[in-house]
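Our next item is subunit A:
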Amino acid sequence: MNIMLLTLSEQAILLLAGLVLFTSFSLLAQPRIVAAIRTFAWQGLLLSIVTVMVAIDTGLHHLYISALLTLLMKAIFIPWLLHRLVHKMEFQREQDILHHPVLVLLAGGILVIFCYSIALPIKQLSNSVTQPIIALSMSMVMLGMLMLITRHKAVSQVIGFMAMENGLFFAGVSATHGMPMIVELGIAFDVFVAAIIFGVFFFHIKDSFDSLDVDHLSSLSESDS
Partner candidate 1 sequence: MIDIIDFKGWILVIIQTWMFVFLAPLLVGWLTWLKCHLQNRSAPSLFQPYKNLWRLFHKDVLLPKHASLIFRMTPYIIAGVMLIAASIIPLFVVRMPSSATADVIVLVGFFALAKFFQSLAAMDIGTAFGGMGASREMTVSALAEPAMLMAVFTLAMVAGSTNLSTVVETIISQGLVLRPSLLFAFAGLVLVAIAETGRIPVDNPSTHLELTMIHEAMVLEYSGRMLALIEWSSMTKLMVYGVLICNVFFPWGIAQHHDLYSMFIGFVAVGFKLMLLAVCLVVAETLLAKMRLFRVPIFLSLAFTLSLLGLLSYIILEVG
Partner candidate 2 sequence: MIAVYFLVGIPLFGAILLGVIGHKQAGSRINLLLSFLTMLASLYLVFIISEQHTLGGDDSEFYIDSLNVYLLALTAVVGFTTAFFSSPYMLHEAKVRNLSDTRMRLYHSSYQGFIFTMLLGLSTNNLGVLWVSLEGATLTTVLLVSLYRTPSSIEAAWKYFILCGVGIAQALFGTVLLYFAAAKVIPNVEDSLLWTQLFAHAGELSPVIITIAFVFLLVGYGTKVGLVPLHNWLPDAHSEGPTPMSAVLSGLLLNVALYALIRIKMITDLALAGEQTVHIQNLAGYLMMGFGLISFTVAVLFLHRQRDIKRLFSYSSIEHMGLMTFAFGLGTPLSTFAGLLHMLVHGLTKSAIFISVGHAAQIAGTQSIEKIRGLIKTQPKVGWGLLIGTAAIAGFPPFGIFTSEFLLLSSTVHTYPWLAIPLLMGLSIAFAGLFKHIQPMCFGEQPEGQQPVNATMWPVFLHLFIVLWLGLAIPEQLSQWFNNVTILITGSGVL
């Protein structure tokens, strides 16, 4: 696929997709929690812009609603909620130290290549931008998981989780031009409830363990040692 052959709006979508992927990487490497929340908000914003672009490109009106939902949920509500919680629990200065940042980033890079190779066969089926978009969104999902695995703090795990969700949403919007409305509303509602429940949990964990370090949550172990 030659980028020269695409329309300008498609080129813009690809550019934005690249930026979204970049935010995923920066989330992966960002040790400061407050900064990570900010990056997450940026990612949400970029996503809603992509959605608007796709809506313009395809002329599908319901995508505007999706874009609005994304903006409200991913760029405003969830970052705001996380911010508030962090302030309330006085975690502004907390850092989630990454032990081997270079290795993690390298692994992230390999993941992207891996996902690209997985999605490669799809290329023959479509001549639009979908193939790289699917590869990108798959890598976003994988990077989100990688973040969940490498981080120790509950807050950063939630951000990783939400970043995964963003990857899914990205695939839904860009590759398939939005899911049926009822599904999309359902997903948005679920994410909303999940965010609230996450908030509730922060307090519970803080109360019970006096820290948001999930490594303390390991009493239900069955290994003998």
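Assume a contact is a pair of C-beta atoms (placed from the backbone, for glycine too) under 8 Å apart; a residue touches a chain by one contact, two chains touch by 3 or more; residues count from 1.
Behind the choice of candidates: all candidates are chains of the complex that A comes from, given by their letters.
Keep in mind that what you see is a predicted model, and the values were worked out from it rather than measured.
Only one of these touches subunit A in the complex, so go through 1 or 2 and give me its number.
By the stated definition of touch, the match is candidate 2.
Please give the residue numbers of subunit A that touch candidate 2 in the complex, ascending.
118-119, 121-122, 125, 130, 134, 137-138, 141, 144-145, 148, 154, 157, 161, 164-165, 167-168, 171-172, 175-177, 179-180, 182-183, 186-187, 189-190, 193-194, 197-198, 200-201, 204-205, 208-209, 214, 217-220, 222
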